[in-house]
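Handing you this structure, nothing more for now.
Missing here is one protein chain; the remaining ones are kept as they sit in the complex.
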Amino acid sequence: MSEVAGRMSIQVGAHYLEKEPGGTGVLLSGVPGLLAGRVCVGGAAGGAAARLAMGIEAIVTVLDRSLPRLDELDCRYRAQLNTVYSTVDAVERHVADADLVIGSVLVSGAAAPKVVAEEMIKSMRPGSVVVDTAIDQGGCFETSRPTSHDDPFYTKHAVVHYCVTNMPGAVAQTSTFALNNATMPYTLKLAGLGWKKAFLSDPGFLEGLNVHERKATYEAIAEAVGMDYTPREEVL
Amino acid sequence: MSEVAGRMSIQVGAHYLEKEPGGTGVLLSGVPGLLAGRVCVGGAAGGAAARLAMGIEAIVTVLDRSLPRLDELDCRYRAQLNTVYSTVDAVERHVADADLVIGSVLVSGAAAPKVVAEEMIKSMRPGSVVVDTAIDQGGCFETSRPTSHDDPFYTKHAVVHYCVTNMPGAVAQTSTFALNNATMPYTLKLAGLGWKKAFLSDPGFLEGLNVHERKATYEAIAEAVGMDYTPREEVL
Amino acid sequence: MSEVAGRMSIQVGAHYLEKEPGGTGVLLSGVPGLLAGRVCVGGAAGGAAARLAMGIEAIVTVLDRSLPRLDELDCRYRAQLNTVYSTVDAVERHVADADLVIGSVLVSGAAAPKVVAEEMIKSMRPGSVVVDTAIDQGGCFETSRPTSHDDPFYTKHAVVHYCVTNMPGAVAQTSTFALNNATMPYTLKLAGLGWKKAFLSDPGFLEGLNVHERKATYEAIAEAVGMDYTPREEVL
Amino acid sequence: MSEVAGRMSIQVGAHYLEKEPGGTGVLLSGVPGLLAGRVCVGGAAGGAAARLAMGIEAIVTVLDRSLPRLDELDCRYRAQLNTVYSTVDAVERHVADADLVIGSVLVSGAAAPKVVAEEMIKSMRPGSVVVDTAIDQGGCFETSRPTSHDDPFYTKHAVVHYCVTNMPGAVAQTSTFALNNATMPYTLKLAGLGWKKAFLSDPGFLEGLNVHERKATYEAIAEAVGMDYTPREEVL
Amino acid sequence: MSEVAGRMSIQVGAHYLEKEPGGTGVLLSGVPGLLAGRVCVGGAAGGAAARLAMGIEAIVTVLDRSLPRLDELDCRYRAQLNTVYSTVDAVERHVADADLVIGSVLVSGAAAPKVVAEEMIKSMRPGSVVVDTAIDQGGCFETSRPTSHDDPFYTKHAVVHYCVTNMPGAVAQTSTFALNNATMPYTLKLAGLGWKKAFLSDPGFLEGLNVHERKATYEAIAEAVGMDYTPREEVL
Partner (left out) sequence: MSEVAGRMSIQVGAHYLEKEPGGTGVLLSGVPGLLAGRVCVGGAAGGAAARLAMGIEAIVTVLDRSLPRLDELDCRYRAQLNTVYSTVDAVERHVADADLVIGSVLVSGAAAPKVVAEEMIKSMRPGSVVVDTAIDQGGCFETSRPTSHDDPFYTKHAVVHYCVTNMPGAVAQTSTFALNNATMPYTLKLAGLGWKKAFLSDPGFLEGLNVHERKATYEAIAEAVGMDYTPREEVL
């Protein structure tokens, strides 16, 4: 689903930059003779967002703390995108300069860290847009609060915030099939073996066990909600 | 401005394919393991639209009657897009199969021909989207009627129609600068020479003269509004 | 060698689509204004086949059950190919629609599963072509039977089948050098250490031991021929 | 049709490089760790052939006497191909070094010049392949003589020659539709206006008039067959 | 030769950005995690310079007054470069921000206009580099003065200036062959026909006649040196 959200974030961002919903009226792709909009993508799930932003010919910068990941992106896309090692200073400069900022989940399962502080949001041009695809895990902008498809955005410090908690719901047809593809093998196994055998026979399954008989078996969740952590192998 | 409208048409189309405004809920770019949406682009101004649609990894087909133009696109974009010589039969098949159809101006200055008939619109899947960037010249879909940014779309035969007459207005910042770039040299000349001298000294200017002293000096317009045509050189 | 067979499969497929050997007379690369031929590639060894099919500007769809693999292809080739999660339903639809189907090995060492059923072959257009690069391990089409370079193809249900068991033999010069490159390090080690020491010192070598003193030491082979399996470490 | 022949020439060349029909057994696309085959393309109609040869990852050199054309190819394809100004010396060196040479028409309508001399053919490696897509106009290799789809190739100086006069016939389905697309507008005009009016109203038509009332109205043909040349305008 | 100078300008610029010759010590291509250097290219001969700058993964901006030319670059290179309509304001901003500025000839034959004023050079970061490939026609930076291969650069306002008048001389082997390719057809004609006949038979030749019997026959030169202009046709 983070794949769907990542791709959607660019079309959502492009839409909210239009005048009607309150954006600056910048066309993300630019036109010949005029600089394209600047898109700043952060977080481990940002690959697809970055690729689509390049695809519409925006000026794309990926911020990340993993040098191997930045190297991989750099090898693959060459002059089409900029890679920047993510320090507080770098985030500050690139967010302030961006037309659109896409934030994604950094640590799966854990509450997302607030990478973009409120002060950084204030430094953005009025009518700029931020899309928080990590909102399901608390959001990665300090100014994010969950919204819904009925009322998808709000404006804070003159910056349009799109923080819908279930982004893939907007493209339900694609999301449903994508989810099916990802879960079908597990469903078949579950149906054939029963849950316990299925969990014990397949480490991929076992990794999905977060809580069992009041015991937190996923370390990141245990930490986030203040429970003791019990290894999965012990509870089954 | 057709450059702005062409590029905007893709982000508009992607947006209206979402569930909320009535679309099918298809994500135009697809996800790994799932076919991307199909975009069908027609008309001479469709180059930028096609390029951006490729950029977001949709399945793109360009329909055109100019083989040299299709050859040029084919040389340039290779496996990234399909080119199809535009016959009635080809338009029928590709429109029926498309998630998004972008129609653009075919003959500059003249009323746009109705390339896509009402029957073809009926053959599309419910929730599909059409964007008519030729609406300023009458539109190229038989079912098009002008809309505005306040009320940008309507649904006919279960197909979402986006036919805003002044599309570039939605990205006013980009459009204003783009227009400045395109018109500045003419403005400077006009200011320096006066209109008549300017027109006589620069064929690019002269070509812009459509009507003068009640005489239609642009052939396509003369034909469209039923006036006699007078060559520009004669009226100045 | 699967690399050679994968690449060859496209030029073989393009050749048999010509009229003379019984094909539909479709030019795989299309021409401007005409849709290119459709190539459907399945199986883990299909990467090079897919890449060359894109290279000649065919419409390429890769079917696979590994989402990470589809994601990797999608990141790399963007709008140039389609990726589809391989379900029975998806295989049915894409095979029926293809001009050329390339099947490759799915499970190394084991008999290839019959992914494409006879009914699917019947659903293809007359003169379409299938190339079975997994024929050395039994083939992955239900209608495949081994052929040779002397008599390389046959027609069944009006579909041209190319199932040469030793495809790389057709490009012997390339295959010989490729094989040398891949085996040279092992040959040198074998010559220097004797076979037993060589096997014990290098896990890459050991993995190549399939049968020893009448004991099957490769699980997939043991299963395929109905013998008991003995771990390699035990027999040396 | 030269578009069809150009694209076909690569799949034909790849096929005849296989061992069975007498080729060197070189896989044109190479494999990782092994140089790909060398393709040398000459003549104005060689663009599509060059592009497809790049597409299958061969080492491609285009020889041409037009610097603007070479510049255009260089801008477009960058590191993917080599461009060489065509002198006798350059042709000699590149033909001798090639696995596959594609020759195409240089002067439309006139007999093709014999760009590749018999001595150059002799200098090629045994089993190399030449494809003469200009054979309909006499051929551009000194050793070319017309062949047919029944008996498509012969070997001279140990070099495989493919010189089928009607190459597009092999992909009849594609060729028929391509021809329709190209001729339909003329056919409609011819049917509507009658031949003489049609010719006089459309310079594109008029250019197609080669001989009328025993007068050669196309300069290149007049020269080639030794007739006097009469301008088209005079005979109608 | 402008093709040679354009390509050379990037390797020259990259070299002078190193510490030793006085540059800022910026690696033009950047590394993963660090923004690449900014290259600003202006003038009609800047195409090859821009392409090579993209090739080494710099951040490239092309400034030009021709919208069709910017559109062509934009279509071709998509997200790899930025195109900016060249106004005084735009030149100011982009030069100030650049690590390397490449200036090329704008009007062939005429003295190059001073597009980059001294104040703009002052605004650049110390150690930045400018390369003036228009120096043979007077240069396009206000601070340019001709240099030679013996003493190729000087520093003014802390900016390294490379203004060698005969840049192609540094790559004499390539330049000689390139010149041969470009001039050979003219040399052969000149030798065969004598100069006057050659000039009269070939408009390409005639265009090369700048001065004849003390009469300036090239308008731009006449203007530049203050002579009366005589059309070429009149003097022969």
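By letter and in written order, the chains are A, B, C, D and E; residue numbering begins at 1 in each of them.
Keep this in mind: a residue touches a chain if its C-beta (ideal position, glycine included) is under 8 Å from a C-beta of that chain, and two chains touch if they have at least 3 such contacts.
All of these numbers come straight from a predicted model, not from anything done at the bench.
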- Query: In the intact complex, which of the depicted chains does the undisplayed chain touch?
  - Reply: A, C, D, E
- Which of C:47, C:103 or C:168 touches the chain that is not shown? C:47
- Touching residues on subunit E - with respect to the absent chain: 3-4, 7-8, 10-11, 14-15, 17-20, 24-34, 51-52, 54-57, 149, 152, 169-175, 177-178, 181
- Touching residues on subunit A - with respect to the absent chain: 65, 67, 71, 75-76, 78-79, 85, 87
- Taking the full complex into account, what residues of subunit D touch the chain not shown? 30, 32-36, 54-55, 57-60, 67, 70-71, 73-74, 78-85
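Going forward, only the chains that are shown with their structure count from here on.
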- Item | Shortest path length from subunit C to subunit E (each step joins two touching chains) | 2
- By label order, what chains touch subunit A and subunit D together? B, C, E
- Item | Pair exhibiting more inter-chain C-beta contacts, A-E or D-E | A-E
- Task: Could you check which of A-E, C-D or B-E has the same interface as B-D, with more than half of the contact pairs identical by residue number?
- Result: B-E
- Message: Just the number, please: Cα centre separation of subunit A and subunit C in whole Å.
- Response: 37
- So, what's the distance in Å between the C-alpha centres of subunit C and subunit B? 45
- Message: Where in subunit E do residues touch at least two different other chains?
- Response: 55, 67, 71, 76, 78-79, 85
- Task: Could you classify the connectivity of these chains, where an edge means two chains touch, as line, ring, star, complete or other?
- Result: other
- Query: What are the touching chain pairs in this one?
  - Reply: A-B, A-C, A-E, B-C, B-D, B-E, C-D, D-E
